[in-house]
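Right, I'll just put the structure down here and ask away after.
The complex is shown incomplete by one protein chain, all other protein chains being positioned as in the whole.
On to subunit A.
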Amino acid sequence: MRITDERERRPPEHIFPPSATVLCVIAILCINAVAVLHEERFLSKIGWGVDQSVGGFGDEPGIKVQLMNLIRSVRTVMRVPLIGVNSVCIVLLLLFG
């Protein structure tokens, strides 16, 4: 009985924090997720379209406006490089698992 208690108390041997490759894949997936948000069909429907962001002219843009601008800029900038990055990622995952 004592031996099983000892083994349960220790963390399992194979637990390492996610490696660098896994982290890069996570980052690529997140950027993909931001890039596929559609302006008309989705963002405007929930009030996150960029045409709805021109608000007050004070010094406070606010988090929501910043987020909307960020999403729009990520979509504009990352569309084309994501094609290449995704292709490379797919090929590497196919080859090396």
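We take it that a contact is a pair of C-beta atoms (placed from the backbone, for glycine too) under 8 Å apart; a residue touches a chain by one contact, two chains touch by 3 or more; residues count from 1.
Here, contacts and distances are computed from a predicted model.
S.K.: The hidden chain: which UniProt name fits, "Protein YIF1", "Ubiquitin carboxyl-terminal hydrolase", "CDK-activating kinase assembly factor MAT1" or "Proteasome subunit beta"?
M.R.: Choosing among "Protein YIF1", "Ubiquitin carboxyl-terminal hydrolase", "CDK-activating kinase assembly factor MAT1" or "Proteasome subunit beta", the correct UniProt name is "Protein YIF1".
S.K.: Over the whole complex, note the residues of subunit A touching the chain we left out.
M.R.: 10-11, 13, 15-20, 23-24, 27, 60-61, 63, 66-67, 70
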